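Handing you a structure now.
Apart from one protein chain that is not included, each protein chain of the complex appears where it belongs.
Note that the chains are named A, B and C in the order they appear, and that numbering of residues resets to 1 at the start of each chain.
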Amino acid sequence: MSDFFKDIKPLSYDPEGSDLAFRHYNPDEVVMGKRMEDHLRFAVAYWHSFAWPGGDPFGGQTFDRPWFGETMDMARLKADVAFEMFDLLNAPYFCWHDADIRPEGDTFAESLRNFEEIIDYLGTKMESSKTKLLWGTANLFGHRRFMSGAATNPDPEIFAWSAATVKACMDATHKLDGQNYVLWGGREGYETLLNTDLKRERQQAGRFLQMAVEYKHKIGFKGAILVEPKPQEPTKHQYDFDVATVYGFLKEFGLEGEVQMNIEQGHAILAGHSFEHELALASSLGIFGSIDMNRNDYQSGWDTDQFPNNVPEVALAYYEVLKAGGFTTGGTNFDAKLRRQSLDPIDLVAAHAGAMDVCARGFKAAVAMLEDGTLEAMRDERYAGWESPDAKAMLESDLASIAAQVAKDGINPQPRSGRQEILENIVNRFV
Amino acid sequence: MSDFFKDIKPLSYDPEGSDLAFRHYNPDEVVMGKRMEDHLRFAVAYWHSFAWPGGDPFGGQTFDRPWFGETMDMARLKADVAFEMFDLLNAPYFCWHDADIRPEGDTFAESLRNFEEIIDYLGTKMESSKTKLLWGTANLFGHRRFMSGAATNPDPEIFAWSAATVKACMDATHKLDGQNYVLWGGREGYETLLNTDLKRERQQAGRFLQMAVEYKHKIGFKGAILVEPKPQEPTKHQYDFDVATVYGFLKEFGLEGEVQMNIEQGHAILAGHSFEHELALASSLGIFGSIDMNRNDYQSGWDTDQFPNNVPEVALAYYEVLKAGGFTTGGTNFDAKLRRQSLDPIDLVAAHAGAMDVCARGFKAAVAMLEDGTLEAMRDERYAGWESPDAKAMLESDLASIAAQVAKDGINPQPRSGRQEILENIVNRFV
Amino acid sequence: MSDFFKDIKPLSYDPEGSDLAFRHYNPDEVVMGKRMEDHLRFAVAYWHSFAWPGGDPFGGQTFDRPWFGETMDMARLKADVAFEMFDLLNAPYFCWHDADIRPEGDTFAESLRNFEEIIDYLGTKMESSKTKLLWGTANLFGHRRFMSGAATNPDPEIFAWSAATVKACMDATHKLDGQNYVLWGGREGYETLLNTDLKRERQQAGRFLQMAVEYKHKIGFKGAILVEPKPQEPTKHQYDFDVATVYGFLKEFGLEGEVQMNIEQGHAILAGHSFEHELALASSLGIFGSIDMNRNDYQSGWDTDQFPNNVPEVALAYYEVLKAGGFTTGGTNFDAKLRRQSLDPIDLVAAHAGAMDVCARGFKAAVAMLEDGTLEAMRDERYAGWESPDAKAMLESDLASIAAQVAKDGINPQPRSGRQEILENIVNRFV
Partner (left out) sequence: MSDFFKDIKPLSYDPEGSDLAFRHYNPDEVVMGKRMEDHLRFAVAYWHSFAWPGGDPFGGQTFDRPWFGETMDMARLKADVAFEMFDLLNAPYFCWHDADIRPEGDTFAESLRNFEEIIDYLGTKMESSKTKLLWGTANLFGHRRFMSGAATNPDPEIFAWSAATVKACMDATHKLDGQNYVLWGGREGYETLLNTDLKRERQQAGRFLQMAVEYKHKIGFKGAILVEPKPQEPTKHQYDFDVATVYGFLKEFGLEGEVQMNIEQGHAILAGHSFEHELALASSLGIFGSIDMNRNDYQSGWDTDQFPNNVPEVALAYYEVLKAGGFTTGGTNFDAKLRRQSLDPIDLVAAHAGAMDVCARGFKAAVAMLEDGTLEAMRDERYAGWESPDAKAMLESDLASIAAQVAKDGINPQPRSGRQEILENIVNRFV
């Protein structure tokens, strides 16, 4: 045992308890026929919680972690502390990028060796832990070699490097029994069209994703392949802007049956959508997969990756998740980082605990809204006209016939209230 | 002749001339083998220039036009003045919504009668004018009946009304020899998911667009069907958010070979993209059609629809248009409105004249950049590695083979400068 | 009695009650030694609730109110219905612009006559109602004469018109025993510097505000003069951008002891601030007055003026109000409008009721946070170092002495955790 969390006891469900307890998250509570833990499927993100030094564009490292340093010993210490926190939180899942867990080597071969060694170490840790792998992914954006993209790079050698990296990360995810494999298009995008062949780059990206899907089948990986949309950052024009964009991309490359979405609240916001919109759209297109439940400051023009803390917002998100059928391989990942002034181990634990509680409250409110049924009934009633045989027939008809009917019937349709405020009031009974 | 523009003379090309001349736009100048007029294909928008009263959410009508009023006489006077301005500007094209040109009737039948009568009137005017119809479209968003959408409305009667309206507008566009028919998804979107069945509404929208395409073929209309993407306004969640979104939608409904894009700078900006991005993306997807060359204030969160006035920006847009092969049926529409304080007839003429000059300057700069070739050569050079047989073979390969090759070759790819500032300097030689 | 709200019964406090009851707002409940009604001081805004037709830039009127029409009869009917709603809601206050309550006349004199007559009518209504006037204000932005500003207009006649209007509105507010008089700088701002003399316009605005203050004293009005900051809309550059801007303006014109702020959540958001920031800043500068408790969509770049519905946000706002000492003459106005699809009378009542409940919940949470004291204790502890005599002396010292001390002491200050997540978790215990 490291002594990083030395005075912190494992957290348990204790509604009236001390600061560091779950006041709302009760993993064993059965809701809609399933344990809450199995509904929410929380995951801790290795990168922000254990690899991020606290820098921003105007200042460097603020966190002072004993495991910072690019050696295998440090990587193992980091893993030890990470699992200690997973245990404290009773976290069912975690996630990683390759670069979070292993030191970068001087060559691809050395990085790969480091990676494989640490994957084995994680495997050993997992044997004595309840925490499983929600997903693995490759960091194809941090190192300077990726500054102009990975799959979309103008240099085919970097495409090759990226492909080899994804192979290694898929192998490792498979080995650790990961539930999903995620691709986030880090720097797949561009800064200026003046130096960019957009068409070619999109073709490269499409082929790359096809290769990942082909490889999944080849190795027999049963988890889902997830793409995580994000707009505007780090490149000004990210190719995987939002769910609708990625859907078009999947259709173009024949992948819509193979790939699902990992949707992040902060990314949805940056794209000008609500989180619920992205969830509902993915669900309606049959590509909903998993979520990153971290919030963005609505007024900052970049990804602030904060732990969720607004129950009403979280409730509306889980409401869409539930209507999409809930998670299968997916889960609730916190792609969230401490504020850079939150220096202490207790900040890290408390941030996760608070987030899990906020999610539990939001989730229970979403369940209650769904079980109550008023919202769905009011929505159905609004579209009731479309259930008539005439309305259905009209959809199979054509403009000229409809126009003839309009003339014949002399219709004069009247608008009906959309009831937004009343619906919002109903939501407020549950949150 | 009305006396609305009484002291304003027809504008001509006069580089050193008076305020109200074209200093840069010379319709007959041959550039890249074609007259400038035939390249740029300018269109005046009926709605903003002749139907908009100058209101905003905090105040009503500021413009005091003699033709304001919902009668057929007023509609004819409006048409007279419009064609007087087309003549003053020597404008090759114009565009309309049904609601711009005819008074609303009490019934569908009456509105249709008004519309058909005014279409005939426009037809007569066009006989003695050089100005042709770039496109027609239906206003399915202004009247309160459309407050919850047209094709996507929860009420099938409004779907029917909308379908009958589009039929009439397509018929009229065909009759007037329009070059295109445009669909802008006015209120096809939603305010809150709480009252919205997103999946159903998308299905309605898809079917509606299919019907429009089917009807085009039925009546033998040879122009293009154009969809105009727009995000965030007037509904918070517009379904046709941007080019990428509409592409996915077209693919979903099997329409990607039938429908092209009408791309507006202001809409691109609101979606978080550059205008050039939307143009280049549409071109790369084979769905580029036409443009609305009005600018948005970058800092206002709504569509400000201002006349273009920044030559460097306009140049970059036409550069993409030229690389897309230029316009076929499309053109340069000004979906631009006077500022509401610009009350006078001369403001209206000068705004268009200034915009046409800005476009001419930008277009000539774009031509010069293309003919110079440095930019394209530098871009090609950046991707030269992908021309090698090995690189091409890699794209046909798979992750495992690539990984083996990476291991074997011990590659260590080095980043190369993206040259953004130097490329921007080169652009500045031409604008 | 009109029959507009015919089937709607007066609302009462009924925690488990029907849809149209207050589940949380109990006016008579005593909190921190005062009735909740006297803390919150809710006001209904005449303009959005009774004068706004439901238009937006893409469509016109959706609401169909029996009192729409520019006659005195209609104005009286509107007042009748307004007071019926005040009674239904048991609203302690209301607010108006002159233009909300009277028909515009053809001349200033006629408008004034209409206004004075309707003020008398309102006075009579108030005699038999518990609802009092929170504030009056002048609409100096709606009519086309104000298109280039009121006090800041390039035309001195419009300054004169505006001054005469404010005089009339102040007289009327005084007559009706209003608690405050508000000035919102509607179109005091500009679209382009090219036609604007910013310095001169600011001088005009400063003198205008001085005149209003002088007139208040002359007539013996005891209420507060409030300025309402707003950025970016309707003019691109509004002079009263935010609290900090108005403070500098007040200092420049010697008015900081005479004028307080009416702060709106939506305006704070548009200015890039949080609502709490504006409240805390005004409080720290001694100019906090009143609030408009309507929310903005964070992602729409304009003022959406929605009824509040997020309890955690509302709680943080009231927390700052309470720390500022609560309201004296100010109150909680809803400068909120129904969504334009919410057509029915019940939507109007339910929207207010829901908002009042949300405020009551937020307020009670704020009280609990304050009474608990943990948040304030943690904040005080963070600054405890500044309570030492040495630290206080340093502030009276100078750079050279401090530098000498730093050298002498060899200090090496270490950062301490800011505890943001833990503080946010604490807030979540109360909301």
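Note that a residue touches a chain if its C-beta (ideal position, glycine included) is under 8 Å from a C-beta of that chain, and two chains touch if they have at least 3 such contacts.
What you see is a predicted model, and the numbers here were worked out from it, not measured in a lab.
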Full-complex contact with the absent chain, from C:S12, C:T71 or C:T192: C:T192
Contact with the hidden chain (one of C:Y25, C:F159 or C:F430): C:F159
Given B:A224, B:V311 or B:L375, the one touching the chain that is not displayed: B:V311
Full-complex contact with the absent chain, from B:L343, B:A368, B:L395 or B:I411: B:L343
Contact footprint on chain B, counting only the chain that is left out: 19, 23, 62, 269, 272, 274, 298-299, 307, 309-313, 338-339, 341-344, 346-347, 350-351, 353-354, 357-358, 415-422, 424-425, 427-429, 431
Contact set of chain C toward the excluded chain (per top definition): 107-109, 112, 144-145, 147-148, 154-161, 163-164, 166-168, 170, 191-200, 202, 204, 207, 211-212, 214-215, 218, 231-232, 236-237, 241-242, 244-245, 247-249, 251-252, 270-274, 276-277, 280-281, 283-285, 316, 320, 375, 378-379, 382-383, 385-386, 388, 390-391, 394-395, 397-400, 402-403, 405-407, 410-416, 418-420, 423-424, 427
Interface residues of chain A (partner: the chain not displayed): 54-62, 141-144, 146-148, 186-187, 191-192, 232-234, 236, 297, 299-303, 339-341
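Note that in this section only the chains that are shown with their structure count from here on.
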CA centroid of chain A to CA centroid of chain B, Å: 35
Residues of chain A touching at least two other chains: 272, 274, 415-416, 418-420, 424, 427
